[in-house]
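Would you mind keeping the following structure in view while I ask a few things?
Missing here is one protein chain; the remaining ones are kept as they sit in the complex.
When the chains are written out, they are named A and B in that same order, and each has its own residue count from 1.
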Amino acid sequence: MSAMQKPPCVEVRDLSKRFGGVQALADASVRFAPGRVHALLGENGAGKSTLVKCVMGYYRADSGAILVDDVEHEIRSPQQSRALGLGMVYQHFTLVSQMSVAENLVLGRAQIPATIDWKAEHRALSEFMRAMPFRLDPSQPVASLAAGEKQKLEILKQLYLGRRFLVLDEPTSVLTPDEADQVLSEMRRLAESGMLTVVLITHKFREVMRFAQDVTMMRGGRILATTEVAWTTVDELAQRMFGQAAITTAARQASAPAAAETTPCAGAYCEVRDLSALGDRGTLAVVDTSFTVRGGEIVAIAGVSGNGQKQLVEVLAGQREAVRGSVVIAGRPYRCTRAEMQRYGVYLLTEEPLANDCVRSLSVMANLALRRYDRPPIAWRGWLRRRVLRRFAEELIARYRIRTSSPLARIDSLSGGNVQRTVLARELSEDVRLLILQNPCFGLDAAAAAEIRGRIANARDRGVAVLLVSEDLDEVLELADRIAVMSGGCIVHEVGRAHADRYELGRHMTRTSEAEAA
Amino acid sequence: MTDAHGIGWLGIVLAIVGGALRVSTPYLYVSLGEVLTEKSGRVNLGLEGVLLMGAMSGFAAGSLTGSPWLGVLAAGVAGGLLGLLHAAICNLPHVNDIAVGIALFLFGMGLAFYLGKPFIAPRAAMLPALPFGFWSSEPAVRAALEISPLFLIGIVLAIVLRWALANTRWGLLLRMAGESADAARALGYSVNTIRTLATMCGGFLGGIGGAFLSLYYPGNWNEALSSGQGLMAIALVIFARWNPLRCLYASLLFGGASALGPALQTVGITAGYYLWSAAPYVLTLALLIYSSSTRHTLAGAPSELSISR
Partner (left out) sequence: MRSPSDAVDRPDLTQPPAAAPRRRLSLAALPAYAAAVESACLSLGAIAVALLLFGVFVALGGHDPIAVYKALYVGGFGTRFSIEGTLTQASPIILTALCTAVPARVGLLVIGGEGALVLGGLAAVLCATAVAAAPGPIGALVALLGGVCVGALWIAAVGALKHWRGVNETISSLLLNYIAIAIFNHLISGPVRDFSQTLKATSWTVPPAFGIGSMPGWSVHWGLVVGVSLCLVLFVVLRYTTAGFSMDILGGNRRAAQVAGLPIGRLLILACVIGGGAAGLAGAIEVLAVHGAASESLIVGFGYTGILVAFLARQNPLAVIPVAVLVGGISASGGLLQRRFGMPDATTQVLQGLIFLCVLASNAFAGRIAGVSRST
């Protein structure tokens, strides 16, 4: 590890980058002062990732300059940026889960010795970690670390490799509120002590106000403004970002939620009893989970990712078998057959629809027909009537405003928001009585997310039982009538929206048991 | 020796032991090579073709140069080139490595038979054998314990590979490419390069396994030389949980199983010869069924491997 140096000052001037027809970055100029925490605030698609990836050498900017310590560098590859002491912690982990902490750290080195003396390495690593704000056991396999610990390991890795300029890309997305606060305050402390320059990419105003010293707002690939956090407020940031007052998740969340239009039905429409399911590694991921959902209410299951939510939804979707317990809908056992789905009106929207809900190689039209193709009028005695199918698809495309060049276009040529709209169109156009949603607004821009949340609320108002499994606490607090917290594979806490407190929910989200959520 | 029954059952045991020591060698080399390839995240089903090309090249080079060891080297090079072909095509986007393996199997087989036509018939220079049975006076025991140096090299190779995968830079990089291509790319390594080199090494070892067949046992070149040994090595790797040392034990097991048919024949049990010769395939299938499960991925499988997903 290199000796203590002053953290670098990185500046970009008039940086631009275009991908095909999209101008991802346009004349961006920012100065990241050394030894400070600088937040990059913006929605998905604002250009924050593009900007930092140009600095990190993953993309080559079309024009503009990057200066490190006031010296211009042409950064053509990630190796170059690393050599300059620039490091990035990504949204997606770059750890190898089958290997140990020590192996992952050694792998990151620029010069790995031809043969490795593991005993010596472990000693050196333990020595290194003594001086660090987080500590991990070098011989532990990464697969057994919690998401929060993996995030800390990613940061440790950068520090271990001597990087003094650290970009954190949405680091708290996988952390509980308490863990998030801990990590960010440590980063702030390291910056203030002169060890690091930190760039924090986020879309959460709260984090900016509490932990950053400077903030740059971005939208549509452009820099809107750069200012010191001390000189601004949340409202002002919101106004700059969205051009209008307080229609942001932060502001929404501060106000009391509107009461539901209808009161939920008395009996439970969907009841999950003592459900247990195995994860991909053979250990229980869902452990004796029970909850109910009534018609006309939104039940949200909140939790940090990796605590069994994905496996729970997979059981409800028919993608995973339960080992114990049962799912009862309208009083009858539910086995996820096609006939039952139609009879009980069970429809769902999973996360990453292209991977879970749609067939990429088929057209938009075919994907829209997924629920209907074997019923009249599209089907007739086993034959598929494509003309009828096309008309059905065109109608849905118009009604839900799905932007596609043609119904015959492949569904993976659509943008993320339009894929989500397609699945929503398909599911909501049926006779829905139970709607299951998993991170429905992940990766979408604010407008699309608001539209989808509106439709969800509408469905609830129409009397649909809605189960929302979400890892976004803001979304949960905005939409839910009842909130359940899932941790370690089971429901550990249940509370009505009116009595819900963000930090208390966060505390319940911390992993309790050692049941590995694979 | 004169009592047919007496030597009968002992003879079977000896034949199995001898078979295990002998016939296991091609399995050992091919499976070790495939371990390297699969640890990097690729499956090479074309090993049967590699095996045959190796056998043919080894035999040809051996008869042309008179030196069996040059034949072994030529076999390795031929296998390495086929491995390069496999990797080059698989490096292209949207290409299914299992399908490429099948194509390579057919191509390699055809190529081996095409180029090897002039070499069918004569015997090439044979690899020497080390007589480990010198302490016995029974020719059957002596015959069983004739061990090829390639086998010994193979054992050393298994141990070295086991160590290298955990303790060297190359081992670490190889495993990373097979566990998480994303992580490898994030660190700036070319996953395709790592996989190409791994597949070439795998092909090299597979070729040597083939050379063993034509230069030692059975020691000639013809079109019926191999029948699925390359394929069985793939199942062997799964059974061995991608651990080189377990590959060694499993190869011995398979070698013994393969020797069952001919062993019974020497004792006069000729009925059901074909069924006995199917024993290794049945064993392989049974092991595969045993090791597989729908509930979870194969234990120890590299995460990037297409057959384990």
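Operating definition for what follows: contacts are C-beta pairs under 8 Å (C-beta built on N, C-alpha and C of every residue); 3 or more make two chains touch, one makes a residue touch a chain.
Here the structure is a predicted model, which means the values were calculated and not measured.
Among B:Leu10, B:Leu130 or B:Leu285, the one in contact with the hidden chain is B:Leu285.
Considering the whole complex, the residue from A:Ala65, A:Met209, A:Cys336 or A:Val495 that touches the absent chain is A:Cys336. When the full complex is taken into account, the listed residue touching the unshown chain is A:Ser406, out of A:Thr115, A:Ser185, A:Ser326 or A:Ser406.
Residue-wise, the contact with the chain that is not shown comes from A:Ser361, picked out of A:Gln111, A:Ser193 or A:Ser361. By the touch rule set out above, subunit A reaches the unshown chain at residues 19-22, 24, 44-45, 49-50, 58-59, 90-94, 97, 147, 150, 170, 173-174, 305-306, 310, 317-319, 336-341, 348, 350-352, 354-363, 365-366, 370-371, 373-374, 379, 382-384, 386, 389, 403, 405-406, 408-411, 413-416, 418, 439, 442, 471-472.
Interface residues of subunit B facing the missing partner chain: 45, 85, 89, 92-96, 98-100, 102-104, 106-114, 117, 182, 185-186, 227-228, 231-232, 234-235, 271-275, 277-278, 281-282, 284-285, 288-289, 292-295, 307.
Going forward, only the chains that are shown with their structure count from here on.
Contact residues of subunit A toward subunit B in the complex are 77-79, 82, 90, 92-99, 103, 106-108, 112-116, 118, 278, 280-282. Against subunit A, the residues of subunit B that register as touching in their complex are 167-170, 172-173, 175-176, 179-180, 182-183, 186-188, 295-297, 302-303.
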